[in-house]
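Partial complex: the chains shown occupy the same locations as in the complete assembly.
Chains: A and B, in written order; residue numbering restarts at 1 for each.
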């Protein structure tokens, strides 16, 4: 590759990527800036560059700081493996393992920021630029960012590796930006996977972001972006996907697995879509719309909640009880249409004890349209659950598949709180399953088998 | 890279990519053809090649002509930035800008075709082959095609850079083709982004195609193709997505932003899907089905229309009034199910004055099924709108988020014209919001809150 705008971290003249890849990439960025100095020559001038990270283990001790547009950083391998399974296996067994750590084109984040500290301080990649125009078209593709270890949170947590805290962030974008892409990445064991402020026309596509405190956080505000086709799953402490003050966000085709305090949490998000995802969680509040989320669409999703089956994580949850709502909606004119929602939990594990779990709960706002959702609630057999608790993959899956012979569980499929009015609930539960004030809402019950209508 | 089938435009022996990359690529294609001469040796013979474009500014003065299968042209950066914002900023300010132009692996289309002329003549990449078999598996990936400037259209348009005319096309495919891929590209300031005749098994995936006259046009006829996971937005003059005489087209997971004469326009398209997209527009007619579009599915989409907020573009629109229909349907047996549709516009801006806007309008055909659509219509506050008109990103987003306290706007949620019969309209508006002849159509009103059914 003879182009001066193509860089390979293993061939760069300054620094040593096997000692500190952060220093190497910063040196490359300085070189790009030294060479591309004129912003406006012959309709061009600053095309940016690509930095290639071949497969390998690359420690990062120095934060990479990006303030140029059109920089693409790419590897050849997302390199995910489960660190959580490893750290919950006795270390004495590791000596028999084929490999112990994640791989691919892998950044080992060896900085030591304060756990629970500012996400920006502990970011492996930090992007910020003031002035005009907004920084554009920075791309991250096909490499791994590994936070390595979680740390003691001082709470007496049995295992520091299960805290989901280490103060490390994979990618942190501090300033308004346009047309960024994050695709093909593998992010693991970071307190924050990707944190982005003021996104416009962002695409987060086909990544593997799991076993992080939070996975994707869109903060500040933003518009017209996509989170599509990812495999995602945060720890019990944070969000798998969080968005704040966003308009026109499309979240689709994602497979969002546990745990996640919430699978998707919106604060003040409007006119956005959560459609056609598969979501799996262990706690109530798997979808939360708060702070007047308005005119959003939740459609064609598959939601599934069960109890935490894995022993090392059974001590943790998000603190919400079964009255909170599996889907918690605060805001106006949202649409919840054509979703399948499954919940399976043995009655002894319902909180508060004896409560009837609530599936879709509208706590405030008006004009929400909840229609044609199929809600399936069953009690879980202990046998199935115990099997799922096995460390053995095939036994786990067997448990997952154990839907035969489950008994029906009474749930409130939809509850509209008094603070919310003018909502319409259609074909989303029978007369006995939907709780609302008919004087101020509309309701059509799903017909009951055997009762001709 | 020692393989003879791997080419880097910056290393090729003929031509200079920094003077005319078109000449270089044509020379490479000639080399491939000179080397791969036997169509049928040992089950092989003509595997094609890859041409790599590293990040950089590459003027194109000569049209690239492709008539071989299995050619992949790839870069390392889609390089999009908004040229529209730049051209609507005083040039005197550019001197303070970090960078002025798009970047990445960037083709600067410096040909000067006639504005509004034949799209083929002004194409940067022109693909055509006669005979058998159809040309197959040409791929474009991860580079930028920049049309640079729009031109005076002779209409007295204040700013030539806002005409969306320059006669330039990014990629033009003239002959029937099979299994092409366009992915990861950035296309900007082209009169036509991608124009494709007679596509089969085409994939247009994960591109950024915006600020073009038209973005994607599938013409002639075609079948079994995908337009998925793109960020797309045409100018006021053309289509974001256009398809003609197509069967089995899947348009999904796209975030289609303004402006676009239509976001999606189908002519004679059948058995295709528009599902699970987010669409945002400033004019009526954001989805148009004409010339007997039949048996198509429109499902799980989020549609949002508001008034143009940005001062430089407020002089333009697509000429349609609010009676035209935000979704305009002509044809048989289409399905419009489970969509969310938001419209917010102050009554003073409705045309014709005093009219009640129509959201879904079926103008001809029969057997359409329109069900479970949630339509939210509000008047926009001037304050919010003025804020949106700001050039400041954060102020714009604030306006976008201003859904609180909006007043309801009377609209016709569904209108079935007399020329259309045997349609079924369910749960898509109340008695007062749906206009149709019950003698020849079926209707079930969305229940009204407070009126028990």
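List of remarks:
Going forward, a contact is a pair of C-beta atoms (placed from the backbone, for glycine too) under 8 Å apart; a residue touches a chain by one contact, two chains touch by 3 or more.
Only a predicted model underlies this, so the values are computations on that prediction, with no experimental measurement involved.
The full homomeric assembly consists of 3 copies of the same chain, 2 of which are present in the displayed coordinates.
Heads up, the rule we're going with is that only the chains that are shown with their structure count from here on.
Averaged C-alpha coordinates put the centre of chain A at 29 Å from the centre of chain B.
Chain A makes touch with chain B in their complex at residues 1-3, 5-6, 39-40, 42-50, 68-70, 72, 74, 129, 131-137, 139, 176, 178-179, 181, 183, 198, 200-201, 203, 205, 220-226, 228-229, 245, 247-250, 252-253, 268, 270-273, 275-276, 292, 294-297, 299-300, 332-333, 335, 337-338, 367, 369, 371-372, 421-424, 426, 438-444.
The residues of chain B lying in touch with chain A in their complex are 1, 8, 10-11, 54-57, 59, 76-82, 85-86, 89, 93-106, 108, 110, 146, 148, 186, 206, 208, 210, 229, 231, 252-253, 255, 257, 275-278, 280, 299-302, 304, 337-340, 342, 372, 374, 376, 393-394, 396-398, 400-401, 403-404, 427, 446-453.
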